[in-house]
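What you see is the complex with one protein chain gone and the rest in place.
Entry: chain A
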C-alpha cells in the first residue's frame, strides 16, 4: 500500500472514533443515576412538573430513540440544545473551542520543541546533563499539573506579577494579552510532556549516534554536527513524534483541570459544569469536539511520521 493508501486507511479508522466515542458517552450518561429534570426542579417538584419538563426536553422517549435522533441530527451538524439554558450546543462551545485549542496546541508546541532541544542537548553534552534530565524527568512525571499550576500562580501571578494569575484574553481582543494569559497554563500543562519528550529524544539520539551507520559516516569524514542534526535527529524524530501524540491525548484530560485552576473558559471547564448538571447534549458535544481534535492530531502525526521515516510509508 502506498503512502496515500496508508493515510486514507488510518484516517478512516480514526473517523470511526467519531461515532464510537460519542456513542459510549451517550449511553454512559443515559444510564447514570443523574437526572437533569429533577436537578433543575428540585426536591419538591410535582410529578406533573417533572412529566412536563421531561416531555419538553424529549426525555420521555426511549433511550435508543433519543440516541438515533441525536446521531441523525449530529450527522447534519446539529448537536442539539442544552437542557438547562436552551442554547444550541454549537453556540455554547464555539467560543470555548478556541480557548482549549490555544491551550492544548500551545502545550503541544512547547513540550515538543522544548523536549527535543533538551533531549538533543542531553544526548550530545555528556552524562551530567543526562543524569540531570533523568532526575527532572522523574519530577516532571511525578509532579501533578494542578500542583505545578498553583506554584506557578503563586510565584509568577501573585508574588511577581509578571503574568496574569487567572483568566483569558481572546486573540481578537489583544494578541499580546492572549499570549501572556496562556504562558502559565501552557507551562503547567506542558511540563510533564517536556521531560517525557526529552527523555525519549535523548534515548533515540543516543541509539542513533552510536549506531553502525553513524560510525560509518564518521569514518567517511562526516562532521559531528551533520551526524547529529542531519541524520540522527531525523532518525529519532518519528518515535518522538509518536510519543508526543500520546502525550497530547493525555494533555486533553489535563486541560480540564488546568482550565479550572486558571479560570479559562474552555471546553474542559464547560465539560465539568455540564457533567455536574447532567446536561447531556453539551457533554455529548464536548465529546465530539475532543474526538475531532484527537482524530486530526493523529492524522497529522501519521503524516509527519511518514514524511520523516520512509519505513512508515
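Going forward, a contact is a pair of C-beta atoms (placed from the backbone, for glycine too) under 8 Å apart; a residue touches a chain by one contact, two chains touch by 3 or more; residues count from 1.
Everything below uses one rule, namely that contacts and distances are computed from a predicted model.
The listed options are "1-deoxy-D-xylulose-5-phosphate synthase", "C-type cytochrome", "Peptide/nickel transport system substrate-binding protein" or "SCP2 domain-containing protein", and the UniProt record of the chain not shown names that protein "Peptide/nickel transport system substrate-binding protein". Of the listed residues A:61, A:260 or A:309, the one in contact with the hidden chain in the full complex is A:260. In the complete complex, the residue from A:74, A:92 or A:107 that touches the missing chain is A:92.
Of the candidate positions A:31, A:75, A:128 or A:158, contact with the hidden chain is made by A:158.
Where chain A meets the chain that is not shown, the touching residues are 32-36, 38-44, 46, 49, 52, 81-82, 84-87, 92, 95-96, 150, 153-154, 157-158, 161, 163-170, 172-174, 176-177, 180-181, 260-265, 269-270, 273-274, 276-278.
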